[in-house]
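Only one protein chain is missing; all other protein chains are in place.
This part shows subunit A:
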Amino acid sequence: MNDDARTDGGTASATDSGASAGALAEVDGYRVLLYLGLLGILAFFMIPIESGLVTSFKTSTGVTGSLPFAPPTGSTFTLEKWRTAFDALGRGLINSALYAIPATVISALLGSFAAYGLTQSDWKQRYKAPVLALFVAGIFIPYQAVLVPLSQFWSMIPLQDALGFLWALGINNDYTGIFELIVTHVAYGLPICTVLFRSYYKNMSEEMIEAARLDGASIRRIYRRIVLPLSGPMFAVVLIYQFTQIWNDLLFTLVLVQTESSAAAPIVLILAGLGTSLEGQDFALRMAGAFIAALPTLAVYIAFGEEFAEGVAT
């Protein structure tokens, strides 16, 4: 925030030095061009989304008979595609939430633990650096490099038997996939969570922590009483970033749940096959489905855009 204040002042003096008092009166051709450019770029970023949105409300004849970015007219307007998409994707919304929310919370919490243990505690940098390097490198691992062992690993764990009490309650045993997704996403989300928290903890005021240490507080106590309560803003960033990542990921759902017909199929998995058939593609249905799948992350983004930007910039 104070970044903004500082640069605004600086750029102002750099760009229109002197022309600040009567800025409105003096319509500057250069500024007009700048805003036109910015609006043009805005249109570029919005067009795929806008044309998707209007298309999702069109009948099949409307889709082929009108411009893709023109809104539907009276006779080509329909809510049918949204209804069909919602029927197909509704259970996927719940399934996705079932693993995305726990996995997000657990990975953020464990990431905070790891970052704290690697930042605010005194042990030799020489040994800390490699541990940290393994965390950082973990962010960049292409998931393909671990997929086959991951499938092998989960096929060796007798999760079906261990969760028998759930199936006894009448829950479909496809839901083992949800448990596998939680653990998997926690493990692969931990590196980025740790790195985000670490950059935050590194800049945390050391005086309070040193004072607490002088008073003889244990590492655990310092975390609970000082570090955790001060981590609020970073938790917001990490939770938002992680939730978006986990909700949006397709690859693990494809490998661990496998088929979109599974009772536990997450929304991205159902969406990936929606509206494509041998007879052709139903684009209106695909667009409506895309919006339903994007709604949770879009809502999070619109509400917490700042935190999201901070998460990706780190």
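As a working rule, contacts are C-beta pairs under 8 Å (C-beta built on N, C-alpha and C of every residue); 3 or more make two chains touch, one makes a residue touch a chain; residues count from 1.
Note that in this section contacts and distances are computed from a predicted model.
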item	value
Complex member absent from the view - protein name from UniProt, among "Sugar ABC transporter permease", "Formate hydrogenlyase subunit 7", "CRISPR-associated endonuclease Cas1" or "(NiFe)-hydrogenase-3-type complex Eha, membrane protein EhaE"	"Sugar ABC transporter permease"
Chain not shown, touching residues in subunit A	3-4, 6-17, 34-35, 37-38, 41-42, 44-49, 51-52, 55, 63-64, 67-69, 110-111, 113-114, 116-118, 121-124, 127-129, 131-153, 184, 186-188, 190-191, 194, 210, 213-221, 223, 244, 247-251, 254-255, 258, 268, 271-274, 276, 281, 283, 286-287, 289-291, 293-294, 297-298, 300-301, 305, 308-309, 312-313
